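Here the complex is missing one protein chain, while the rest keep their positions.
== chain A ==
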Amino acid sequence: MTEPVFSLKNVVVTVGENTEILKSLNLDIFDGDFITVLGTNGAGKSTLFNAIAGNLPISTGQILHHNHNIANESAVTRTNYIARVFQDPKMGTAPRMTVAENLLLAEKRGAKRRLRSRGLTKEKLNEYATITKTMGNNLDTRLQTATGDLSGGQRQALSFLMATRVKPELLLLDEHTAALDPKTSEQLMLATNQQVTDNHLTALMITHNLADALQYGNRLIILNAGQIVLDVRDEDKKMLTEEQILKYFIA
């Protein structure tokens, strides 16, 4: 198999005196992997994301990005190649700025922000209308609306588009559909799958929806007590059932 894009080697995250949330965790993420991440509350899913994104320091171990250890890089530096969508629709967008302005901001991820005109041209607006239309929730008609006035589903769809506007080497989806109603949630899940597949994105997606975890992605991991207790891909993943998964949930 080819070299992994990201590789976690014996990663330990400790809080307080010596409570280990991640216990010597190992994970290789390959180009094009769409990995669904399952686990009970407190299993360490969010901690895993925070450790990868750089929001939480790791105690020992290495986080390799193309064989280069990034464990000491700041979270802002890592945004050059890692993008993230949060569970809370309020987290991912600037409420007083319009949809178009938010997209424009996201377009500069990894680039220097200079003292030159932001360049919100007619062509840009047309382009944004096209990409927002793919989300299928009328976001394209609200480009000039402040994002604070959007529905939760629209805001979350926008957060997703912003995260993928500049193709990240790794996309972290942190229960990004959990705060939405079932219909909106399903719609965003479909759009997510479409974008991840079409653009050949490498993604990790935390979910509590077992059906989603089984249906989407080419790989599935289950975390329990800070360790990966199941890691299946492709054919093996397709054979997996909800009953089998639930067995791993017993602590």
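Basically, a residue touches a chain if its C-beta (ideal position, glycine included) is under 8 Å from a C-beta of that chain, and two chains touch if they have at least 3 such contacts; residues count from 1.
The working rule: contacts and distances are computed from a predicted model.
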Name the omitted chain as UniProt records it, choosing among "Ion-translocating oxidoreductase complex subunit C", "3-oxoacyl-[acyl-carrier-protein] synthase 2", "SoxAX cytochrome complex subunit A" or "Branched-chain amino acid ABC transporter permease". "Branched-chain amino acid ABC transporter permease"
Checked against the full complex, the residue among A:T93, A:Q154, A:T192 or A:T207 that touches the missing chain is A:T93
Touching the hidden chain in the complete assembly: which of A:H65, A:R84 or A:H176 does that? A:R84
Touching residue (missing chain; options A:H66, A:R118 or A:H208): A:R118
Just the residue numbers, please: which parts of chain A touch the chain that's not shown? 75-76, 79-80, 83-84, 86, 90-97, 101, 104-106, 108-110, 113-118, 162
